[in-house]
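Take a look at the following structure, please.
All protein chains of the complex are present and in place, except for one that has been dropped.
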Amino acid sequence: MLTNLFDGLAYGMLLFVMACGLSVTLGLMNLINLAHGAFAMAGGYVTAVLVNRLGVPFFAALPLAFVASALIGLVLERTLYVHVYRKSHLEQVLFSIGLVFMAMSGVSYLVGSEQQFIKLPAFLANRYEVLGVSIGAYRLLIIGVCGVLALVLQLAVARTRFGAQLRAAVDDPVVARGLGIHVDLVFAATFAVGSGLAGLGGALGAEILGLDPTFPVKYMVYFLIVVAVGGSAGMTGPLVAAVLLGVADVAGKYYAPQFGAFIIYALMIVILLWRPQGLFAKAGGR
Amino acid sequence: MKNLLAAASLLAALIGPAVSPAAAEDAFKIGLILPMTGPSQSTGKQINAAVKLFMQQNGDEVAGRKVEIILRDDAGVADTTRRVAQELVVKDHVSVLAGFGLTPLALATAPIATQAKVPMVVMAAATSVITEKSPFIVRTAQVMPQVASTMGTWTAGQGIKKVVTIVTDYGPGIDAETWFVKNFQAAGGEIQSSLRVPLANPDFAPFLQRVRDAQPDAVFVFTPSGQGAAFIKQFIERGLDKSGIRLIALGDVTDDDQLNAMGDATLGVVTAGPYSAAHPGAVNAKFVAAFKAANSDLRPNFMAVFGYDGMQAIYDAIKKTNGKGDGSALIEAMKGAAWESPRGPMQIDAKTRDIIQDVYLRKVEKKDGELYNIEFGSVPKVRDPAKPE
Amino acid sequence: MSRAENIALAAASLRKVSAVRAAEIAFWLAALAAFALLPDQALLLSEVTITGLFALSLDLVLGYGGIVSLGHAAFFGAGAYAAGLLTKMGVTDPLLGLALSAAATALLGFVTSFLVLRGSDLTRIMVTLAVAVLLKEIANRIPGITGGADGLQGVAPGPVLGIWEFDIFGQVGFGYSLAVTFVLFLIARRFVVSPFGWSIRAVKENQLRTSAIGIPVSRRLIVVYTLAAAYAGTAGALLAQTTQFVSLDVLEFHRSANLMLMLVIGGTGYLYGGLIGALLFKLVQDAIANITPEYWEFWIGLLLVILVLIGRDRIEAIPRALLRRLRGATP
Partner (left out) sequence: MTAALETTNLLRRFGGLVATNDVSMCLARGARHALIGPNGAGKTTLINLLTGVLAPSSGTIRLDGADITTASRSRRVELGLVRTFQINQLFPGFTPLQTVGLAVSRRLGLDRNMWRRIGSDPRVIEGSVDVLERFDLIDVMNRPTATLPYGKQRLLEIAVAIACGPRVLLLDEPAAGVPEGERGEIMDGLAALPADVTVLLIEHDMDLVFRFADRISVLVSGALLLEGTASEVAADPRVRAVYLGDASHG
């Protein structure tokens, strides 16, 4: 029972780190970025290449995955995304799916289409029994890293100057601009950090979720669930939604394997009928 | 909008003739339909590489006919497979259809083979029922019951009494479960529970937790190639190996393509399968070396061999019919054909057109610093047990 | 101006909305010509036509009703399974099968329409998507009826109108699909320029105002969603009948997603967008995939990105300019 909770928590945390960037870009820039999973995939592949081919230690590769994905995000934001902010949601869908297609094909061309596995340090395969709960070292690592990140993000948004600018820009970009906030800069930085986090999530998640060129499509739906159910206000919504999704998914498959795939989707429909704007909606949100 | 309309109608009128094929030449055309994109793309890529290798090794001329491969992608979508097959038959006038990465893709195309009297060589899809859907279907892949039943019998012979089965919830998975359970129970084993994992499944954790709770002697696994690694890793991570549960599987799980990358966690996993890259013998050694050389050191997996043998079957049939045979003649020529393949001796059943092959029992071991499925036993000439003798 | 003149003017400009344009006639003549002159392309064009009808159905929901759906394959798939099962149950007449499948999916559309009445774009995207996923899971779980993951085999519809048997060249399939699509298109065209159709456009333009002039918004959305479901179901039924096979991927997410791509490429809210988008997307995809079966996705992706960055307006301006030049050259 508690083991399932633990597994679900790890899974949910992972989803949160990967999806939180998507939530912010939707809330902040009103951008539907279906290519978000491609940044997660980029992080995973960067780590795989660094660790497996170049022999970089796993823990050194993780920050590099973050940096690499963030850089890719920054470059794409400045060169391409900046042109689609003002376009309609439908055109954004078209654009970002185009990017997904290119990313999948590109990875398949460059690295190959087979599953990638990242060689992990041996101690991460350990397992501990604590009060009857069986805890895997790797999942513990995920919960630790993602938990710290969630906390840092929460504080960064709530306490720092940048966070204040971010919140102002979300509330009303026009007024924020009037107040002398460089909204473009805030956008770019946020986009880069969101992409970087996705990349870090992809690197951490490759072990559990697998990593192949179809990754962005396979998990896009999960990211969207997190964002839709969580609502696009702040960090709390996506975090709660991601953990809820993770736990429901794991528990559902454990207790009712014959209904495994039904549970999360049925749960989502119910939540969205109850709260169409998600669990934590912006007051008077769109 | 109005102009977009006009432009589109113009385009519609123009594009047809532009892409019409040139008049059929006298080449022997093989329509190769594979999932080159989408979730099953690695299957497509292995088979395609093997087909290329075969052509390179055996030349592109047989019995005076030039052989030409027309490769088309179906992305693993059944109605596309069917449409592409139809087009290859009616537009490109192919003499043979080949490929078929997944069961529904083969089943969707079967009526085309019958209607057009074009042989259809199944190089990957493994559900038993496929070959019964058209008298023009020949299979050079594997049949799931063939491998699963072998595993079931072997498992019972190892003193393993209680088993939990975990299979992916789709045609081949259910076939694997059915036949493993059938033979295992017939030999006196007990199935504690049979779990089915959704095909699009991100996490094996909850299923493995159930296995842990049930504490069987062994867990039997079938997942499509690619998902096996995640399974094995989580099996180890959960400490199931240490709690004395043996892991037995079908060859798809320890796919040669990925075995090295899957890491030492796979050491000792026992599987049943038709092909291992470590299969002894000169034929295989030559095949593996050539394949690696042509594909930047990629190791061929069972799919590659299935494709390679498919080409062998087609080439042999062309030779036998002197390059003049129609579809029916080609199928007749393939029935009962036998040859030495990289996987060992193999044969096409004259009656069922399905494959008869040796099924090997293998264990993952390290050889020259790399992980391989090392064969330690075999059952010769296994037919598809789901089909009457 | 006098009142009479104003009335005449107003009547003329309202009638212009529903007037048949020359380009439309050209479009359908081209379709007819394609049927007559391109027997080689019948299979691909049949698929294009069916997908076009499917996209037209999404246009009714999205372009007119303003509901963003990423799960429209739910209805397509339901229609396909309905038609497939009907032939297995002995209803082999294609048109009867089509009508019954449409009725069945209309019912499904009606029931699920209550889920999409409220919420943002994202909410609706997720709810529609979830409905499609659940339907696919159900289809997967009842292999006794649907054939499960192996697909539904043995779908054998009789000849169309008792005369034309479906052939391997796809000629009959294409003609049949085209005829059905044309008839349904005419009905849809008439529907969207009716007062009822305008009230649905009004809902998309501004829900608050629509209800303030006394039009019941929810009921309008329910009707258009139900109608669109019937259209999508018909498209699915056409696919089942012409390919004589139904597999789980009729309900797959990528089908809904590709549909959205096609419709947005062709443009929403004028009914031809779906047909044109399906034509362009499938032809380009087929052409590129024939050249590079492994990496066609890259080039399609690149085209999509370029399309959005340059903007459809500017791309549409090119044929416009060409036409102008042509007209100038031959006065």
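In this document, chain identifiers A, B and C correspond to the written order of the chains, with residue numbering beginning at 1 in each.
As a working rule, a contact is a pair of C-beta atoms (placed from the backbone, for glycine too) under 8 Å apart; a residue touches a chain by one contact, two chains touch by 3 or more.
Everything numeric in this text was worked out from a predicted model, so none of it was measured.
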Omitted chain - touching chains that are shown: C
Contact residue for the chain not shown (choose from C:17, C:89, C:163 or C:291): C:17
Hidden partner chain, residues of chain C it touches: 1, 3, 6-7, 10-11, 13-15, 17-18, 190-191, 193-199, 201-202, 205-206, 208-209, 211-216
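In this section, only the chains that are shown with their structure count from here on.
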Distance from chain B to chain A - Cα centre to Cα centre, in angstrom: 35
For chain A paired with chain C, centre-to-centre distance based on mean C-alpha positions, whole Å: 33
Interface hub residues of chain A, defined as touching at least two other chains: 104-105, 108, 258, 261
Contacts with 2+ other chains: residues of chain B: 37-38, 41, 45, 198
Residue numbers on chain B that touch chain A, as the complex places them: 37-39, 41-42, 45, 195-198, 200-203, 205-207, 209-210, 212, 226-227, 229-230, 233-234, 236-239, 257-258, 261-263, 265, 298
Residue numbers on chain A that touch chain B, as the complex places them: 3-4, 7, 11, 52, 104-105, 108, 112-117, 119, 125, 127, 134, 136, 138, 207-210, 212-214, 218-219, 222, 249-254, 257-258, 260-261
List of chain B residues in touch with chain C within their complex: 1-13, 15-17, 19-21, 34, 36-38, 41, 44-45, 48, 71-73, 76-79, 82-83, 86-87, 89-91, 103-104, 107-108, 110-112, 115-116, 127, 129, 133, 169-171, 174, 198-199
